[in-house]
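Here is the structure we will look at.
For this view, one protein chain was removed and the others were kept in their places.
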Amino acid sequence: MKKRVFPIIIITVLITAALFFFLQALLIPKHMSETKEGAMIREYYKNAGGNEVVFIGDCEVYENFSPVTMWEEYGITSVIRGSAQQMIWQSYYLLEETFKYETPDVVVFNVLGMLYDTPKSIGDSSKQEAYNRMTLDDMRWSKLKIQSINASMTDEEREKGGIWNYIFPILRYHDRWNDISKEDFQYLFHRDQVTDNGYLMQVGVNPVKDEYPRIPLVNYEFGDTCYEYLDKMRILCEEHDCQFVLVKAPSLSPVWYDEYEEQVESYAEEHNLLYFNFLEHLDEIGIDWNTDTYDQGLHLNVYGAEKMASYFGQILSVECGVEDKRQDVALTALWESKTETYQQRKAKLEAEKQEE
Amino acid sequence: MAFTSVNFLIFTGILIALYYILPHKIQWIILLVGSYVFYFFAGPRYLAFLLFTTITTYLGILLMFRKNHSAAEYLQQHADYSKAEKKAYKAKVKSSNRAILIVVLVLNFALLFFCKAMLVEPIRSSMQGNGTLSFLTLGLPMGLSFYMFQSMGYLIDVYRQKAEALTNPFKLALFTSFFPQLVQGPISQFEDLKETLFTEHSFDRRQVAFGLQRMLWGFFKKMVIADRIAVAVQELKGSEYTGFAFFILVVFFAIQIYADFSGGIDIAIGVAETLGIRLPENFLRPYFSKNVAEFWRRWHVTLMEWMKRYIFYPITVSKPMLNLSMKAKKKLGRFGMRLPIYIGSLLTWLATGIWHGFNLHFIVWGLLNCFVIVISEELTPLYQKFHGRFAFSNKRGYDVWQIIRLFILINLIQVTDLFENVGEYFRKVFSLTYTFNYHVLWDGTMTKLGLNTADYVILLVGVVLMFLVSVLQRKGSVRKQMQKIPRILRYVILIVLLFAVILFGSYGIGYNASAFIYNQF
Partner (left out) sequence: MKKRMICVMVCLMAAICLLFCACGGGKDSKEGSTQPSAETSGHTFVYKDTKMVMKAEAAPVLATLGDAKSYTEAASCAFDGLDKTYYYGSFYLYTYPDGDIDRINMVVLCDDTVATAEGISIGDSKDKVESIYGADSYNGVNAYVLNSGETSLTIIMENDQVSSIQYAAVFD
């Protein structure tokens, strides 16, 4: 009698565990039809390896540069590790993780991240928590993920469960049982690709109307934490013999003040880094704020992102010496298929827009 | 480290593993270290309070023990003493022990009083703020009232020579700090607890399983029911809710406080059970009581027992009281004879009120209880006549009526807990007599309380489940009864309960985490 009990207990425990992980998979938001930004981080692992250029940063990278265009025009292989409201320490840990998978020739960091010094910088803590989840949830488990989580958590997150909410996401999403939809079952164990090598395509057009006000600020100085992580990224790139390039994407809001510009310029000069503020080259790039933005100048749409890629690709190949890989048969085959996916997506989105 | 945190589960898991893997001889040491680690996480600075109570209790006990010991020796050496001489010597010893007792009691209760008094203003200001019972997280050293009462009770027992004196300070430290009961009781008596606390326990699968099951049930009550309904209770406290809406508050609060407090106790008893340690029950299906006195024999049993042993009895049988009783009897008859009981009750209820906090509403709460109990005590002959005359009053249906009546009455009193402003409380109670706004049930008010339909369904199922479990309990341990059903079915029930807690628990981001209500005391 006694002998039969333990197998039953073990089976019960196993069933319970299986049920636990099934429910967890079911309850985690899938980000397939809405807030696709939440599905971007996991896509990197599919695209990792063999990229000459890696972009790191927030929406100003994943909405403004089209890797496929850079391939088509310059034979540059690139990937964007972007996520919504990516904080600079998250950028750093993502970069450090990237070096585990590949060693690019150039790392491009968008300096808007310098404005946000603490998890509180963006104000609303529940929003910050949601952004944290979008950047952190799908990072693969490693020491880096834990460090990134610890650096990112809001006060509420620390108070209520802390890192356990990330280790067992069901603790965070347990109350989604009320919002379970078909999508949650459909994407239980897989996800569709929502980006093209990290670029999240938008085809809408919403022209810039009025100028964004430049109200004076009490303090224009970047926070110490930002400098700390910027230094860390720079040093990390040095260690991996990789160029660290700073850019400011052509976005009209948040307003980029001259005081910000001076600080970045002096940092770049001090450390001998290349820095490009694309806001100063709008005409050369050919950005037309009537056609190239989907949200009144905050981000570029695909037409703007392609122009941007075309302009920056030139810089990367000429000034940074990034090689044209179009002679590489294997890479060419891979990127041709990426290009095809990209064109199909563009056609599909444009058709959908037409229908609206 | 709250009971309802992952950290607590991991802490308990590690502790249980060490407890059974390491030599059984050191089990009590593991518990002591574990308890201090647990308390350390609650706030290192509070350790000083725990140490203070432990050390003073220990010194008191040690001094009394030595005194008694040397007195015994002395009497042995002086066997030639006359009876009167022996008696005089013993009285001398007793009075010096009493001095020690009083010093330790005064020091500790002064500290308790001080801490409680300090809390009054912060409670007031934070209760006006938002959030679910946010005032509970304020700075009273965790579990102070509980471990202090337990220690002082023990000290008095030693003085009365009703309990063995522990001379090992570390064992005493464990008795004072045993972590499952540290936060919100139950308040154990030394003679009960020592049976299992210091003895060696080998791993007993069934006992551990029972403990875990009890914990799970506690988590269900606390997280699924109490924390969910807490949102609505918080909202209904608002001054705009009077009349029938206030009645709904009374019912909701009754559910909340029972699920919260008894759930916490289930977790405490369950944790102790996994370690082979027996803690006293604190709730004996209190809402099935028929009168207030019975209710208080079944609700927060260990505190009321404490009050009875160390306050009510000593007062009622003290010499001045007996004298008073004699004198009063001559002048006032039966009422006079019972005067000590009234005074004892009054003081006990005042003490119980103050134990909850230094606020007027707690005192009102105590007095209301006392008032109702004394009145019904006095009317007992009348009731008996009534039951003799009307046969229907001895039928089952009448029992149900009494239970419902008690439920409403007692919770009208309990709900004072929510109203720091006593005037506001009475205003709301009186509004029951003239505001008949039953329409709040269907005019959309109920959906504005922070609960949606799904929440109400979960609450309803949860409350029905609690009720059924209580009904089953009348036949003894529900877990033992569950042993009789097929194993598979039993496991399915437990797994469902586990996932009910995980999915339907009100915890985590976006929820106002509420501490156990009784953590504040």
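Chains: A and B, in written order; residue numbering restarts at 1 for each.
Following the convention adopted for this analysis, a contact is a pair of C-beta atoms (placed from the backbone, for glycine too) under 8 Å apart; a residue touches a chain by one contact, two chains touch by 3 or more.
Note that the structure is predicted; figures quoted are calculated from it, not measured.
Check B:26, B:75 or B:115 against the missing chain and you find that the one touching it is B:115.
Touch with the chain that is not drawn comes from one residue among A:27, A:134, A:226 or A:247, which is A:134. Checked against the full complex, the one of A:124, A:179 or A:352 touching the unshown chain is A:124.
From the set B:107, B:321, B:354 or B:497, the residue in touch with the chain omitted from the display is B:107, counting the whole complex. As for the chain not pictured, it touches chain A at residues 35, 37-38, 58-59, 84-85, 120, 123-125, 127, 130-131, 134, 209-213, 215-219, 253-254, 295-296, 298.
Convention: only the chains that are shown with their structure count from here on.
In whole angstrom, the spacing between the mean C-alpha positions of chain A and chain B is 53.
Residues 5-7, 454, 487, 491, 495, 498-499, 502-505, 507-511, 513 of chain B are the ones touching chain A in the complex. Against chain B, in their complex, chain A makes its touches with residues 8, 12, 15-16, 19-20, 23, 126, 129, 156-157, 159-161, 164-165, 168, 170-172, 174-175, 177-178.
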